[in-house]
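Have a look at this one.
Missing here is one protein chain; the remaining ones are kept as they sit in the complex.
Order of writing sets the chain letters: A and B. Residues in each chain are counted from 1.
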Amino acid sequence: MKAEARLLIFLGVFIGIMGIVYGIWSKEWGGTAMLIGTGILGVFPGLYYRWWSKRIGYRPEDRDATMEEGAGRIDTFPGSSIWPFTLGMGCWFLVLSLVFGTWFAVVGIPVVMFALAGGTAESRRGGDPAGH
Amino acid sequence: MIPSVNDPANSSDSGIVRSRTSNSSRKGLKWLALVVAPILLSGCQLPGFGITPGVTTSSHKVYKLWQGFMVTGLIVGGFTFVLIIFAAVRYRKRNDEIPRQTQYNTLVEVLYTVIPTLIVAALFYFTIVVENPEVALASNPQATVKVVAFQWGWRFSYPGNPSVNVVGQTTQNPELVLPVNETTRVILTSLDVVHGFYIKDFNFSQYALPGVTNRFDFHVTKAGEFQTQCTQICGLYHSLMYFKVKTIPAAQYHQCLTSATSGDSFVACANGTSSLKATVRPSATQGVPVHHG
Partner (left out) sequence: MVDTLERTTAHEDDHGHGHEEHHGPGGLLNWLTTTDHKVIGMNYTVTSVVMLLIGGAFAMLIRAQLTVPDGAVVSLSKYNELFTMHGSVMIYLFAGPFAFGGLANYMVPIQIGAPDMAFPRLNAFSYWLYLTGSITMLLGFLTASGAANFGWVGYAPLSNAVNSPGAGADLWIGALILTGFSAIFTGVNLVATIFYLRAPGMTMFRMPIFTWNMLVTGILILLAFPVLTAGLVMLYADRHFGTHIYDANGGGSPVLWQHIFWFWGHPEVYILALPFFGMVTEIIPVFSRKPLFGYKGMVFATISIAALSTGVWAHHMFTTGVVLLPFFSFMTYLISIPTGMKFFNWIGSMWGGQVRYTAAMLFAIGFLLTFLIGGITGILLASPPLDFFTHDTYFVVAHFHSVVMALVLGAMAGIYYWYPKMTGRFLNERLGKLQFWMLFIGSMVFIMPGYVLGLQGMPRRMAVYIIDPTWQNLNIVSSIGGFMIGLSTLMFAVNVISTIKAPKTAGPNPWDAHTLEWFTTSPPPHHNFYSLPNIKSERPTWDYFHPDAPALIHDDHDPSHVPGGAKADAK
C-alpha cells in the first residue's frame, strides 16, 4: 500500500507545486485553481492510502509472497445484476431530458431512483437471489 | 443537402486564385527537399523545409529557427528510425535459443535520459531567443491598424484617419494595407466567435478573440500582395473567410492614409489606382462556389 500512496502523493504534490509556480508567474487564476485543485485530488486519496498502509502493514501483494501466503477468501463478487443496466437507462433519459424536454425526466427520475434502491438492496442482501 | 455548385469554369479570374502560381515549380522542389533533406544537410545551403523566409523581420528569424529545428528533428528522428529498423531486422528470429535476458544497462539508460534533455534544453533556449522579440511590443510603432474579425469577414480601421474603414466578407474580400520598413502595431479582436488571423508569408498567426484585445507588431521588409484567410473554425462560411494583405512603401502608405476619405479610396490609393471602380475586386463567389447548407 505504501507504493500506491507514494504515487498519488507525488503526483498531487508535484502538480500543486506546479500550480503555485504557474499562479505566481502567470497571474492567470483559472489554470492556477485547476492545477491546485488537481493537486489536492492527488494528495487527498494519497494521504488516505498512507494512513491505511500504516495500519495494515505489508499485504501479500506488497511483498515477495507465495500464493499460499495469500490463500483464502479474496472477496465477494456479484454474479449478475440488472441494476447497472436500469440505472444506465435512467441516466440516459435524464440526459435526453436536457435536450428534448422534461417528459424524459418524468420517466428517467423514477427509473434512476428505482435502480438505486434496487442496487442498494441487492448489496445489502449480498447479491441477487432472485436471479437464481 | 447536396449543394448547388457554381460553375467552376469562372474560377480563372477569381480573386481567390493564389497569386503565387509562379512558385508552383518551386513547391515541387520543396517537396523534394523535405524528402532528401538529410542528404542536402551535408551541403552548405539549408533548404526551407516547406516554408519561406517570409517578408517581416520576425518571419526571417522564425525561418532560421524552423531550419534549425528541422535539422535537429531529422537527425534525432533519423537516428531513432535507423535504430528501430536495425534492431528489428538485425535481431530477427534466427533460431529457437533464448537470447540474453538483458533488462537493465545503467549507462545506456542514463545516456538516453541526459542526451534528450540537453537537446530539448537547447531547443527551448533558441525558442526563447526568437520568441521574445517576436511577441515584444515596440514602444512607438509608426503605424497602427485595428483588425476586427466577425462572421464571416474582417474590418480594418486605421486610427491615423478615422474615416478609413475597410470592411469585407466572403463575397468581397477586404484588403489590409501595411507599410514597408515601418513597425506596424496590429490591434486584434473579434465581434462574435474565435477567428484565426493568419498570414502565411509573415510566418505568424494569432487568434481574434471576443472580449480580448491582442496586440502585436509587424515590421514588413518587402512590398507585395499576400492572400490569406481565417484559420480557426468559426461557423458555416469559415472556409470562405479570406482577406488580402498589401504591403506598400511607407511614404505612399502615409500619403494615402492622410488623403483618403473612405476605406475604398484608401485601398484604391494603395493599389495605385485613382478610380474607385478599378478597386472592386472579383467577388469570391466567382472563384469559390457558395454552398447553401
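Please note the rule applied: contacts are C-beta pairs under 8 Å (C-beta built on N, C-alpha and C of every residue); 3 or more make two chains touch, one makes a residue touch a chain.
Note that the coordinates shown come from a computational prediction; the quantities given were computed from them, not determined experimentally.
Contact with the omitted chain, checked across B:T57, B:T144, B:S205 or B:T221, is made by B:S205. Across the interface with the omitted chain, chain A contributes residues 1, 3-4, 7-8, 10-11, 14-15, 18, 21-22, 25-26, 28, 30-31, 34-35, 38, 41-42, 49, 60-85, 87-89, 91-92, 95-96, 98-100, 119, 126-128, 131-132. Residue positions on chain B in contact with the hidden chain: 1-3, 5-6, 8, 11, 14, 16-18, 21, 24, 27-28, 30-31, 34, 49-51, 58, 61-62, 65-66, 69-70, 73, 76-77, 80-81, 83-84, 87-88, 91-109, 112-113, 116-117, 120-121, 123-124, 126-128, 130-131, 134-135, 151, 188, 192-194, 196, 198, 200, 202-207, 209-212, 214-216, 227-240, 287-289, 291-293, in rising order.
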